[in-house]
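The other protein chains are all here in position, but one chain of the complex has been omitted.
Let's turn to subunit A:
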Amino acid sequence: MRSSLRHTRRVVARYGHARTPCSHLQSRAAAAGQPATQPPPAQTITARIQTRSLSISPSRSSSVNPEEISHFNALASSWWDPLGPSRVLHQMNPLRHDFIRQCQNSSATSSFAPGQKLRYLDVGCGGGIFAESAARLPTTESVTAIDPSTEILAVARRHAARDPALSTTLTYLNKTIDDLPLPTTSATQEDTTTTTTTTRFDVVSLFEVIEHVDNPSAFLDRCGQFVKPGGWLILSTIARTWTSWFTTNLVAEDIIGMVPKGTHDWNKYINEHELREFFRGRPEWWGAPQVFGVVYVPGLGWKEVKGSEKVGNYFFGVQRIQ
C-alpha cells in the first residue's frame, strides 16, 4: 500500500495574513528556551482531517493553493534584492548545488554519461534563484523552470534578461507540474513549448515548495515522473517540530520580525521521516534517500549540521532507479 502525505486543514486561527518567501530560519533560537505561546494543538497534526485537493480539480491542479500564490505574487518585486526578505534563500542557494553533487556522487549509477551535460527541471522556481544558478553551470545543458505565479515569473524573466549567458540555457514556463505534458518517448501534438518537456530530466528540484503545496503526495508523484532513471528528485523544506514552529513562526515572524507574519503555515511542514516513508512506499521507483540538515547561523549563513534535519531545514534527495 502506498503511503501518502497529506496536509491537515488549518483548524486553528493563523497567526497572520501578510506573506513573504519562505525564509525559514532555524537558528540559535532553538536553544533560547520555551516558546512564549503554545504551538497549534498536536491533534491538528494527527487528526489529518482532509486534504484540500479534494476540492480542487485533480487533473488541472493537484497542488496549487491560490492563497499561497497570491502571497508569493506580493513578494515578487523584492525577490532579487540581496538584502530583502529573500536573502536567506540567496544564501542557501550554493548549498543546493553542493547537495545535488553529493547525491550524484553517492551513487554508482547515473542518468548521464561522464562529460555529458545535465538537464534540470526546477518546480516552483520563484524568482529563479536556483534556476539561474543551475543554468550558469558549465555542466548544464538546459534548465526548465516553472512556477504558477505569473507575477513572480515576470520578475524571473526580467531578471534573467540581465544576464546574456542565460538566454540559451534557461526557459521559464508559467505552468504547474500538472500542466506539463508527461514525458513520453516521442513528442506529442499538444506540446507546443519545447521538446524539453517531453524528455525526462537528470535533476528535478523542488526547493522550499512542498510546504506551500496542498496535496504533497500527488505533487511528488507527478514530479517524480519527470525524473530520468538514474536521475534525482531533490527537495528542500522544513520539518514540522516544536523547534521549527518556535523559530519560524514565533521568533522569525513575531519576535524579530525577520520575515513578515504569515509566511509559514506550520501545519504544512513535512518531516523528514514522513518523506522517507513516502518514498519507501514506492520501492520500485526510488532508491534510499540522501539527507542534509542545515542550520541558519546569524552572521555566518547556512551551515550543514548533522542530525538537524530532524528539527529544521533539510535537503532531501532520492534517485530514480527505473
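As a working rule, a contact is a pair of C-beta atoms (placed from the backbone, for glycine too) under 8 Å apart; a residue touches a chain by one contact, two chains touch by 3 or more; residues count from 1.
Everything that follows uses one rule, which is that contacts and distances are computed from a predicted model.
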Among "RBR-type E3 ubiquitin transferase", "NEDD8-activating enzyme E1 catalytic subunit", "Protein farnesyltransferase subunit beta" or "Ubiquinone biosynthesis monooxygenase COQ6, mitochondrial", UniProt-listed name of the chain not shown: "Ubiquinone biosynthesis monooxygenase COQ6, mitochondrial"
From A:P114, A:P164 or A:G307, residue that would touch the chain that is not displayed: A:P164
Selected residue (touches chain absent from view) among A:V64, A:C103, A:L121 or A:A135: A:A135
Footprint left on subunit A by the chain that the document does not show: 82, 90, 93-94, 97-98, 132-138, 140, 158, 161-164, 167
